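Here the complex is missing one protein chain, while the rest keep their positions.
What follows is chain A.
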Amino acid sequence: MALLISRRIFRPHFIFRKMTSSSESILLLVPHVKLKKNEGELYLMSERLGWMVGNKDSFNVSHKYSDIKTQKISPEGKPKVQLQVCLHDGSATTFQFVNPSGQAEQMADRDKVKDLLQLMLPKFKRMVNKDLEEKKLFLSENPQYRQLYMDLVKSNVISAEEFWSDYATQFIKQQQDTKNATQQDVGISASFLADIKPQTDGCNGGVRYLLTSDVMASIFRTYPSVKQKHLKCVPNKMTEEEFWKKFFSSHYLHRDKNINDTKDLFTDCGKQDEQVLRQDLTTAINDPLLDLTALNDVEDETSGTPSNAKINNIAHQNMIRRFNQHSILVLKASEQAAGAEPAVVEAAPPKRMRLQEALTYDDLDSSESNPNVQLNLCRIERYLNGPPTTVPSQAGVNRNGSSTGLAVDSNTFKSILGRWMRGGGDRYNPLDVLSSATAVTVLGELSIGGSLMRGPQPNSAIHLTSELQKELKELYVSLSEILKHFWAAFPPSTPELVQKTNRMIDALHKFNQAKLTPYEQKLIQASTSSEAENIIRPLRFQLQAAIRKHSQLSERRPLPRTVVSSM
C-alpha cells in the first residue's frame, strides 16, 4: 500500500522533471480526461496542449496553440462534459472530463481549461495572410488575369513577383477604391418608424412597441425637440417607459396633430419646431444660391410673385409642415457632413464662383490655339508631289504605242478611226470584238488553278470552331505577355537583365513546345496543314524574332576573359 502511494506521488514529479528538461512549463494539468474512450491527463503548456495516457512518457496527442482555430464546449444540460478543439485544417479533437468526484467538478475542470485556452489562443492566432487573400480575390474577379496567371506562373515561366509587380498598380487601385467607398456616415433609414411594428396585445386591445436603443437614437435625430424633452423629463419626472408611452400616444407623432390641444406633453414640441424652422430658414443653410421661401405650390394668378396664401385644409397644412421640418433637418445634416463652418464673410465669393461654374463649360471652350509656325520649304515640289515613284515618267507614255509599233502613220490612223466611228448599227459584228476561242482561253486563265488565280485566296475554307478560336486568343495573350517581359529587359546592361533574357528565352522555348505545337496539331486535324501554318505564322514570327535577337546578343557579348600572365 505504501509502495503504491509512493509510486503515485512519484509519477507527477517524474513527469515534471521530464517536462522541465524539455524546457516547457506546464500551466495546467487536468487529470481524468478521456479522449476516444481512453482515460488520461490533459496538459496545457506555454506553447501547446497535449494529452497523454497515464503511464506513458510522451504525448499521444499534442496540438500547438497556433494550429488551433477555435474551441467549443458542450452545452450546460448535457450529461457529458466535453471540450472540443478545432484546428485550422479542419480536424477536431474532443476531450471528455470524467472526474470521479462528480459533474460539478468536471465542469470546474473544463472551465479552467477553457479559460486558459481563451487566454493563450489569441496570442498564437495565426495571421492569415491577408495579402494572399486579397490577391486571390483579385484573381477570381478578373478572369483574364487569372488565365495569364495560370499560364505563366503555374508553369514557372515567370515568377510571381514579376507578375504582381506589373499588375500591382491596378490591384492597388482596386483596393483603394474599396477603401474610399466606405467613408460616408450611415444615415437613418426613412422607414424606421414603420419598422417598429406595433403588436396587438391580445387581452385588452393595447399595442406593444419594441424599442431598441437604435430606434431611440433615430427618433432623437429625427425629432430634436423630443430629444430635449427626454433630457428634461427622464429620469427626473417620469421613467423611460412612461415617456415613450406618452410619446407614442401623443398626437405629435400621428399625422393629425392639433397644436391647440394643451393636454399633451408634446404640444409645445410642435411650437418649438415651428420657431426653429423659421429661424433656420434665414440663417442655417449657408448656400447663397438656395432660396427656400421661393418654393411654393400655390401661385397667385394675379401677380407673378409667390404669395403665402393660406391653405385652408388643416390636415394638408400639418403634413406640409412635417415635410418641411424633415427636409430642413436633411439639409442641415448634409451641411455638417461637408464639414464646412458657416462663415458669413466668405458668402460672396463662393456665390460668384458658383454662378461662374454654372455658366461655363470647360469642355466646350476652345482649346488653346497652337501658335502657327511658318513652314519654310526650299524644295516645294517635294512637299507638293510627295515621295517619287520609282518608275520614271518618260518611259511610260509611249508604251501602248510600242506593242503595235509606231508604224501606223497619221492618215491611216485617221481612216481607221473614222471607220470605227461610223461602225455602230448594222455593221456591227460581235465576233469582231470577242471570238469564242479567245473567250475560252480567258476562262481557262480565270478558273481555279489558272494562271491568274495563283496566290492566297482571301476567303479560305478554314472555319475555326469557337474553342479553337478561344485557344488561339489565349495563346496570343500569353505569348504577348512573355514577349513583353523579354523585350522590356532590353538592352541588357546589368547581369540581372541578362539573366532575365535568358530565362525568357527558355520560357519561349517551353511555350513553343508545350502550347504551340499541340495547337498546331489540332489545327491540322481541323483543316489542311497549309492553312494551319498560315494561322500560326504570326505567332511563330514573333517567337523567331525574339530568339534571333537573343542569339545575336549572346554572340556579341564578350566571353569572360582569362588572365594570362606574361613572363
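Going forward, contacts are C-beta pairs under 8 Å (C-beta built on N, C-alpha and C of every residue); 3 or more make two chains touch, one makes a residue touch a chain; residues count from 1.
Basically, contacts and distances are computed from a predicted model.
From the set "ER membrane protein complex subunit 4", "FGF1 intracellular binding protein", "Polymerase (RNA) III (DNA directed) polypeptide G like a" or "General transcription factor IIH subunit 3", the protein name that UniProt assigns to the chain left out of the figure is "General transcription factor IIH subunit 3".
Among A:S46, A:T360, A:T438 or A:S480, only A:T438 touches the chain that is left out of the view. Set against the missing chain, the residues A:A104, A:L137, A:V330 or A:L446 yield one that touches it, A:L446.
Among the residues A:I416, A:A488, A:A514 or A:A545, only A:I416 touches the chain that is left out of the figure. Of the candidate positions A:A104, A:L355 or A:L377, contact with the hidden chain is made by A:L377. Panel shows chain A; residues 375-379, 382-401, 403-404, 410, 413-414, 416-418, 420-426, 428, 430, 432-435, 438-439, 441-443, 445-446, 448, 451-459, 558 of it touch the chain omitted from the view.
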